[in-house]
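Data first, discussion second: the structure below is written as structure tokens.
A single protein chain has been removed from this complex, and every other one stays in its place.
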Amino acid sequence: MNKNRLEAFSDGVLAIIITIMVLEIKVPHGTEWKALQPLLPVFLSYVLSFLYLGIYWNNHHHMLHSTNRVNGYVLWANLHLLFWLSLIPFTTGWMGENSFAPAATALYGIVLLFCSIAYWTLEQTIIRKNGKDSLLAKAIGYDLKGKISPLLYLTGIALSFWSSLAANGVYVFVALMWLIPDKRIERVYELQEKGN
Amino acid sequence: MNKNRLEAFSDGVLAIIITIMVLEIKVPHGTEWKALQPLLPVFLSYVLSFLYLGIYWNNHHHMLHSTNRVNGYVLWANLHLLFWLSLIPFTTGWMGENSFAPAATALYGIVLLFCSIAYWTLEQTIIRKNGKDSLLAKAIGYDLKGKISPLLYLTGIALSFWSSLAANGVYVFVALMWLIPDKRIERVYELQEKGN
Amino acid sequence: MNKNRLEAFSDGVLAIIITIMVLEIKVPHGTEWKALQPLLPVFLSYVLSFLYLGIYWNNHHHMLHSTNRVNGYVLWANLHLLFWLSLIPFTTGWMGENSFAPAATALYGIVLLFCSIAYWTLEQTIIRKNGKDSLLAKAIGYDLKGKISPLLYLTGIALSFWSSLAANGVYVFVALMWLIPDKRIERVYELQEKGN
Partner (left out) sequence: MNKNRLEAFSDGVLAIIITIMVLEIKVPHGTEWKALQPLLPVFLSYVLSFLYLGIYWNNHHHMLHSTNRVNGYVLWANLHLLFWLSLIPFTTGWMGENSFAPAATALYGIVLLFCSIAYWTLEQTIIRKNGKDSLLAKAIGYDLKGKISPLLYLTGIALSFWSSLAANGVYVFVALMWLIPDKRIERVYELQEKGN
């Protein structure tokens, strides 16, 4: 039951974050198509952030699905993750409204970096509670993606002062990398079905 | 359980989208009744969008009710639908504040078109996972409404450059078409009750 | 299950409506206590609307608790209620920012009137589905409060052109009338416990 309410609260916060971002796409005053033109970078950064929040929701969902026990540390590690994710609408807005300016692009990457660190911390906190032989621990295994992502964000942040296009290319690449269905997760379900 | 969290997250996002739209009806500065007059188109477009989001929530509810299994593809097809639905407050705001100007009316229809395509994609993804003999597949059958709607939206989009009133008439017509209780859904429940 | 998702969606929408209203209390620019003074009518109208939405949530909760079956008509009657409730943040904002001006006070009452009609419609739709011998039908009985409330709102609307203080007094009276614990509801629980 504990776990269910953790899921419900996280779903609520993620649903609001993902939807609040759309408020940054301010309704333009003009009535012509060209009034939409300055909104293009705002829209593109919205799409990217929607993708990221979708990935986080998806992975969070799978992670908790293969979790049995939660404790106070898990609750706080989860709130810590939600804190960093809650900053995404702000960085998305700043990056979009300034057409991917260097500082805004770097800040976007910095928040993504902290999100990935917070996600990793949550994962480790859950594994510590559930044991190294737990389904989650087995399913995650070596976690290559989880280890590469922070390095790629760092690369993106560094690149943003040279070319914000290149930096955003890196952010898009990380998102696509996570979009590819994860064999680890399927392994979890297989293990679970065998167990039952 | 998987499915329950998908429903919960979708409900959350839909609830927020439907309620955020009301923020577009900006509180007027005047204290007289006539201060409300410029809000009439904003209000009318709010009513239309509320109706559409209500229909989507209703149909989404029924679709998942007759679904047994979900997988990663279903989760993403669902997020894809939520993405297009999340743009409705923006297009509603633009259309309302510009008193149904042609471009705004066309964009409103374009987003509705993508919503209907995304809904159809989600439906097909669920059927692919649950099999052609599944309850959902049988219940949907030929899906006339689902096939006509995109064509009607296209008609509306084309009409908006000639008469935005006519275009909005088409959008209202599609909404009313979906409001009529669906015999297919009742068939699902009957099939289910027989099955149990 | 059907009913659970109806509850979850309604809770989501009500939670958002109740919280979005606080956004109307705009952060003032001054740093002194007197900067808060113009916010007093905004705050008072927030308290009143919070109370009303709390009452609606509470009664909605009890009504669905004693409901067994829902159908398409119930879903739409529920969305109809949520539509009118979703206009409360707007009318609250208009009334608050204009220090209870006559037109704003009247509009506030008009929306409350439609909310009460929509609630009554939902109640009747649920009773029609569950039968006149259902727990809900028995528990509601003659429903004096539900019948008096619309009349009181009408009185408030009429009064607002003469004295907005008197009108708001009526709105406060109706709220307090509903705050008093309802014997009918307790009767439902007693009936239920006997039944089980």
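The chains carry the letters A, B and C, assigned in the order they are written, with residues numbered from 1 in each.
Simple rule for what comes next: a residue touches a chain if its C-beta (ideal position, glycine included) is under 8 Å from a C-beta of that chain, and two chains touch if they have at least 3 such contacts.
Everything numeric in this text was worked out from a predicted model, so none of it was measured.
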| item | value |
| --- | --- |
| Which residue of A:36, A:75 or A:137 touches the chain not shown here | A:75 |
| Contacting the left-out chain in the complete assembly, out of A:28, A:54, A:93 or A:109 | A:93 |
| Interface with the undisplayed chain - residues on chain A | 1-2, 5, 8-9, 12-13, 15-17, 20, 23-24, 72-73, 75-76, 79, 82-83, 86-87, 89-90, 93-94, 97-98, 101-104, 107 |
| Interface residues of chain C (partner: the chain not displayed) | 7-8, 11-12, 14-16, 18-20, 22-23, 25, 27-28, 31-33, 35-36, 47, 50, 54, 57-58, 61, 65, 179, 181-182, 185 |
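Basically, only the chains that are shown with their structure count from here on.
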| item | value |
| --- | --- |
| Taking each chain's C-alpha mean as its centre, the one farthest from chain C | A |
| Geometric centre distance via CA averages, chain B-chain A, whole Å | 26 |
| Inter-chain centre distance, chain A versus chain C - centres from mean C-alpha coordinates, in Å | 37 |
| Multi-partner residues of chain B (each touching 2 or more other chains) | 8, 12, 15-16, 20, 23 |
